[in-house]
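Sharing a structure with you now.
All protein chains but one are shown at their positions in the complex.
Moving on, here comes chain A:
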Amino acid sequence: MATTPRSPLGDEALDQLLAHARLDLGPERRTAAGPVVTMVLGLYDSLDGIAVGETPPAAAFDARWE
């Protein structure tokens, strides 16, 4: 998966995110998840610079142009 620069999450930040997600991971899983969470959040960071104005989400997606 594409990576963008982002400082690795600290233990406390990762714990907060996992708790918020109600995801109870053991130490081994937590260690594995940390870098991937950082990578995923980095992807969203790369969208921060895009001004979306009033653009609605393509949630009810329809590929038609007309």
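The definition used in the following text is that a residue touches a chain if its C-beta (ideal position, glycine included) is under 8 Å from a C-beta of that chain, and two chains touch if they have at least 3 such contacts; residues count from 1.
Following the convention adopted for this analysis, contacts and distances are computed from a predicted model.
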item: Per UniProt, the name of the complex member that is left out, chosen from "Flagellar basal body rod protein FlgB", "Aspartyl-tRNA(Asn)/glutamyl-tRNA(Gln) amidotransferase subunit A", "UxaA family hydrolase" or "CRISPR-associated endoribonuclease Cas2"; value: "Aspartyl-tRNA(Asn)/glutamyl-tRNA(Gln) amidotransferase subunit A"
item: Chain A residues that touch the omitted chain in the full complex; value: 1-2, 4, 17-18, 20-21, 23, 25, 29, 32-33, 36-37, 39-41, 43-44, 46-47, 50, 52, 55-59, 61-65
